[in-house]
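Then we have chain A:
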Amino acid sequence: MYLDFVNLTTISAALALIGTVGIIALPKPLDKVIMFALLQGGFVGMIVAAKYLDVAMAAAIFDPIATIILLIGIIKINEVRKKNQESQEDGNLA
Partner candidate 1 sequence: MIIHANVFIYLIALAAALILGLVLRLPLLPNKPIRHSWTISAVFPTAVLAVGFYAMVYELGYQGYIVALITGIITALFSKFILEKLVPVPQKDGEEESSHE
Partner candidate 2 sequence: MLIEILGIIVVLMALRTLVAQNRSERLLYLNVIGFSMSAIIGLYIQTPFGAIIAITFFVTSTLSSNAIAYSLGRVKEEIMVK
(Lines give C-alpha, C1' and ligand atoms only; values in the text may rest on other atoms or scores of the structure.)
Protein backbone atom coordinates (compact mmCIF):
# COMPACT_ATOMS: atom_id res chain seq x y z
CA MET A 1 0.00 0.00 0.00
CA TYR A 2 1.09 3.54 -0.63
CA LEU A 3 -0.27 4.63 2.74
CA ASP A 4 2.73 3.02 4.44
CA PHE A 5 4.87 5.66 2.79
CA VAL A 6 3.12 8.48 4.66
CA ASN A 7 4.75 9.03 8.03
CA LEU A 8 6.19 11.99 9.90
CA THR A 9 9.62 11.83 8.26
CA THR A 10 8.37 11.90 4.68
CA ILE A 11 5.74 14.55 5.44
CA SER A 12 8.34 16.86 6.99
CA ALA A 13 10.74 16.26 4.12
CA ALA A 14 8.01 17.09 1.59
CA LEU A 15 7.11 20.24 3.52
CA ALA A 16 10.74 21.41 3.63
CA LEU A 17 11.20 20.71 -0.10
CA ILE A 18 8.03 22.60 -1.05
CA GLY A 19 9.16 25.51 1.12
CA THR A 20 12.55 25.55 -0.60
CA VAL A 21 10.95 25.57 -4.05
CA GLY A 22 8.72 28.44 -2.97
CA ILE A 23 11.61 30.50 -1.59
CA ILE A 24 13.52 30.11 -4.84
CA ALA A 25 10.63 30.53 -7.28
CA LEU A 26 8.44 33.32 -5.87
CA PRO A 27 9.68 36.85 -6.67
CA LYS A 28 8.32 39.11 -3.90
CA PRO A 29 10.04 39.28 -0.47
CA LEU A 30 6.92 38.79 1.70
CA ASP A 31 5.99 35.65 -0.25
CA LYS A 32 9.47 34.38 0.48
CA VAL A 33 8.94 35.01 4.20
CA ILE A 34 5.64 33.08 4.14
CA MET A 35 7.32 30.11 2.46
CA PHE A 36 10.13 30.37 5.01
CA ALA A 37 7.58 29.97 7.81
CA LEU A 38 6.35 26.83 6.02
CA LEU A 39 9.93 25.51 5.86
CA GLN A 40 10.32 26.07 9.60
CA GLY A 41 7.32 23.82 10.23
CA GLY A 42 8.94 21.07 8.21
CA PHE A 43 12.23 21.56 10.03
CA VAL A 44 10.69 21.18 13.49
CA GLY A 45 8.81 18.11 12.25
CA MET A 46 12.04 16.53 11.02
CA ILE A 47 13.73 17.07 14.38
CA VAL A 48 10.73 15.58 16.20
CA ALA A 49 10.76 12.56 13.85
CA ALA A 50 14.32 11.83 15.02
CA LYS A 51 13.16 12.28 18.66
CA TYR A 52 15.59 15.02 19.62
CA LEU A 53 12.94 16.64 21.76
CA ASP A 54 15.05 19.29 23.49
CA VAL A 55 16.42 20.53 20.18
CA ALA A 56 12.84 20.66 18.87
CA MET A 57 11.81 22.82 21.83
CA ALA A 58 14.65 25.29 21.19
CA ALA A 59 13.91 25.39 17.44
CA ALA A 60 10.21 26.02 18.09
CA ILE A 61 11.01 28.91 20.44
CA PHE A 62 13.55 30.55 18.12
CA ASP A 63 11.41 30.35 14.97
CA PRO A 64 9.37 33.58 15.29
CA ILE A 65 12.48 35.53 16.31
CA ALA A 66 14.10 34.79 12.95
CA THR A 67 10.87 35.67 11.12
CA ILE A 68 10.50 38.98 12.98
CA ILE A 69 14.10 40.00 12.24
CA LEU A 70 13.54 39.32 8.54
CA LEU A 71 10.29 41.33 8.57
CA ILE A 72 11.93 44.33 10.28
CA GLY A 73 14.58 44.31 7.56
CA ILE A 74 11.94 44.17 4.80
CA ILE A 75 9.89 47.05 6.25
CA LYS A 76 12.95 49.26 6.72
CA ILE A 77 14.36 48.65 3.25
CA ASN A 78 10.95 49.33 1.70
CA GLU A 79 10.70 52.72 3.42
CA VAL A 80 14.21 53.63 2.36
CA ARG A 81 13.45 52.74 -1.27
CA LYS A 82 10.19 54.71 -1.22
CA LYS A 83 11.99 57.79 0.12
CA ASN A 84 14.68 57.35 -2.50
CA GLN A 85 12.13 57.19 -5.30
CA GLU A 86 10.33 60.33 -4.12
CA SER A 87 13.54 62.33 -3.88
CA GLN A 88 14.53 61.16 -7.35
CA GLU A 89 11.19 62.36 -8.79
CA ASP A 90 11.62 65.72 -7.06
CA GLY A 91 15.06 66.04 -8.61
CA ASN A 92 13.61 65.31 -12.04
CA LEU A 93 10.96 68.01 -11.59
CA ALA A 94 13.51 70.60 -10.51
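Everything below uses one rule, namely that a residue touches a chain if its C-beta (ideal position, glycine included) is under 8 Å from a C-beta of that chain, and two chains touch if they have at least 3 such contacts; residues count from 1.
In picking the candidates, the idea was that all candidates are chains of the complex that A comes from, given by their letters.
Predicted, not measured: the structure shown is a model, and the values here were computed from it.
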Which of 1 or 2 touches chain A - same complex, any copy: 2
Candidate 2 partner contacts - residues on chain A that touch it in the complex: 3, 6-8, 10-11, 14-15, 18-19, 21-22, 27-31, 33-35, 37-38, 40-41, 44-45, 48-49, 51, 53, 56-57, 60-61, 63-64, 67-68, 71, 74-75, 78, 81-82, 85
